[in-house]
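The complex appears here minus one protein chain, its other protein chains still in place.
Chain nomenclature is as follows: A and B, assigned in order of appearance, with residue numbering initiated at 1 for each chain independently.
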Amino acid sequence: MRNPANLVGGVGSGQPISLLESVNIHFSYENGYKVFENINISVGQDKFVGIVGPSGIGKSTLLRIMGGFLAPDSGATYLMGKKITKPTPKVVFVHQSIITFPWMTALENVMLSPRSMKVPQSEAEIVAMKALEDVGLQGFEELYPKEMSGGMRQRVAIARALAANPMVLLMDEPFSHLDELTAEGLRQDIYNILFRVDTPLKGVVLVSHNLTEVLELADEIYILNNIPATVVGKLVVDIPRPRSIRNPKFSEYLDFLYTKLSPPGGKKNE
Amino acid sequence: MNEDLIIFLSVLATAGRVLGLVLLSIVTGWFLSYGAIKGKIFENIFISISEVFESVPVISFFPVVLILFITRIGGPLGVELAADFLVFTAVVWNIWIAEYQAFKTIPREMVEVGENYRLGFFSILRNIYIPFSIPRIVANLFPSVSDGFFYITVSEVFTIGVTTFQTFGIGTEMQALIAAGNTNGIILAFVFLALVIMVIIFFLRSFSKHAVAKYTVDTDTPVIRRGRFSFKNTTRRLSSTAATPFTRLSKYYRRRNPSVKNEMFEPERSGVNYSRYILATIGLVILAIILYSSTLLVLSVSDGEWSRLLALTPQIIIGLLYDYSRVAVVIAVTFVISITLGYYLAINSRAESVGVPLIQVLTAFPAPVYFPFVYIAFYPDFHAVFGPLTSEFFVIALAFISTFYYLFYSFWMGVKAMPSEYQELMKNLNMGFFSKMRRVIIPSTFPYLIAGISSTINSTWGGLMIGEYWPSIYGSRTLQVSNGLMRFIDINTRSGNLGAAAWASFVFGIVVVVFSIFFTRRMMDLARKRYVAEEGVFAA
Partner (left out) sequence: MADVVDPNSRIADLIGLLYVLNNMFDGKADLYMLEKEMEVDLDELMPIVYTASMMGFVLFETGDLSITPLGRELIKSSIKTRKELIKKSLKDLEPFKTALSLGEFELENLLEALQERGVQTFNSPTGHHDVELTLIEWGIYSGLLRKDGDSFIVKS
């Protein structure tokens, strides 16, 4: 199972169906610039998947394709074997910029998810209170985002995502706008929150340019490189948690990632 | 042939007036705004005057203008100045406030560079302040130009008593053509006007794009870090939000800046009372001016005039109530159309690329010029539907046509300024149309909506002023309603009874200023305090 060479699960290939799977993704910008060529990514049950790549390679674009926000030229993404054609609350996107609504209290911000899914008011309130508690924001219900620090706001955004009862979270550099120290603290918290038994959440995809961050969090890492981008490697991270960068495997993996991420050596593309 | 040339020249004369007055507003605004940021007292006076006048209908100036320019200056010059003044007051406040806001938010570092090199007054203005103010000016130009065209065509020709005053332009020319039944001339006038307006809109659109590319500064979208605004690393965030030139431009439209520098850290209560006193004072000054002019007239006519005017007051109040109901209808219709059409256009780039320029041209095309033809062509049809309310329908339709644009444009800009992440989030949560509107779109465009509604109310008064009593709208036909304050003012102005007209606008002025201070400004304060969508995006 945990074999880095095993890149593609494949729908209907006899193996158990992946939680979220993008198959043969090709994508170009409107001006014809080819961004992705034949990208395959498979997120297994209860897996935290990282995607890394040089800046400008289109990591966020890939995440948007996986969530159904952008349509690929060819290929498709499947959630439990079912094709995703448009965004769905089962796959929730967490933005790089921390998004809250300044005219809503923390509770109202979080209630937006269940309310959009037609959950009745009183029930939505219970769901939202629970989500806020899960991210450690008990007591913040009536506060406005303006009154909170960035770390607290990101917790509100994550509570809102969780309140939608998603199966998958797509996280686009969720810590990049926070100070490294704040990010480190939040990162540890988030992982604990995400994989607690009582959430229906089955998987997370994290896009990041911070290799240490990805190595700290992910079970599997897909490496994108080249123009147009393809998956140039996959890494299964086998370090017990909590992970320390002093673990010798950590720097071994880091070296591997750096090698894969260096520009295609010498040979010019076109 | 010769006549064709005259029609063409009249179109140019009108367009020239509008553009010239817009330019005059811009240039004077630079100096006044510079004065305002240098002197605290001047700043308070300048801003309070601009803000109050901005939310007062232009039309309430009309009697004052007539008195001052016609009776004091007189001659062709007086008539010309009267027409120009009306347009000037329609476009100027908006532009002045935009420039002031630009000057107020210019990064201190830029100014310090100027001081460091000891740039002179003109040099610092030309090299630093003026370029910095361009995006805000441009964002406010479209409504200003439309507003200018609307008022210029009606103010070129007006009648007091038996005397008709007119100055050369398409408004005057059109009336002459209609009177002479010259169909070819009328068509030609429309074609010329359409061409000139299209050229102007095309020029404005290209200039907007150019201005956005050249004059916008990344720090215009401040970013909050550790609860404070930070100008570090803003480019990264901007690249994600600034998709098109108009999206960037929208950040400058009527955006009451969230007071980056001072108010952020001050307790919210302080200073409020102070500004309220200033506003009250300004309001009183306006009333005093209107009172002064009406008093002059009253005194000059007779002693019994006062009691006659007081006796008219109940009639004026009833007319005002009628007119406020009309305003309410217009606002309701405009609101519904704006938020549906505006939202559709803002999120469909293909529809937008056709729809928005079309709407811009259509609305710059002055309604008073073509409305008589619409009236004549459709009167029988609508009479069959509305019966005795047909005139009422046409008056409200005219007010709607002349006013729809402000709210639409404001809302469209508001949607454009909305963080793109909000759009994705709404899609992600599969939100329904009404849920989107109620929870996200209307709140995040709230400051824009309030600004738009305020302008719409003001120009509705303009539409009503023209429509409620429009003698010989076409040939011998007269469009009029039975009740209304604007009709009252119109009729009294026309019959030369300026005392009654001035008294009515005095009463009107009181109501409008009170409305502005207690409703519009409150809503704007609320918008500034809570509904700032940019604050919902935390990025550092």
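Following the convention adopted for this analysis, contacts are C-beta pairs under 8 Å (C-beta built on N, C-alpha and C of every residue); 3 or more make two chains touch, one makes a residue touch a chain.
Keep in mind it's a predicted model, so treat the numbers as computed, not measured.
Although one chain is not drawn, the whole complex shows that of A:73, A:180 or A:252 it is A:180 that touches it. The residue from A:17, A:117, A:143 or A:236 that touches the chain not shown here is A:143. From the options A:152, A:167 or A:237, the residue with contact to the chain not on display is A:152. Think of the hidden chain as still there; on subunit A it touches residues 136-140, 142-143, 147-149, 151-152, 178-189, 242-246.
Here is the rule we use: only the chains that are shown with their structure count from here on.
Here the CA centre of subunit A is 46 Å from the CA centre of subunit B. Contacts from subunit B toward subunit A in the complex involve residues 224-227, 237, 240, 419, 421-422, 424-425, 427-432, 435, 439-440, 443-444, 446, 530-533, 535-540.
The touching residues of subunit A, when paired with subunit B in their complex, are 64, 67, 69, 86-89, 91-93, 95-104, 112-113, 115-117, 144-146, 149-150, 153-154, 164, 177-179.
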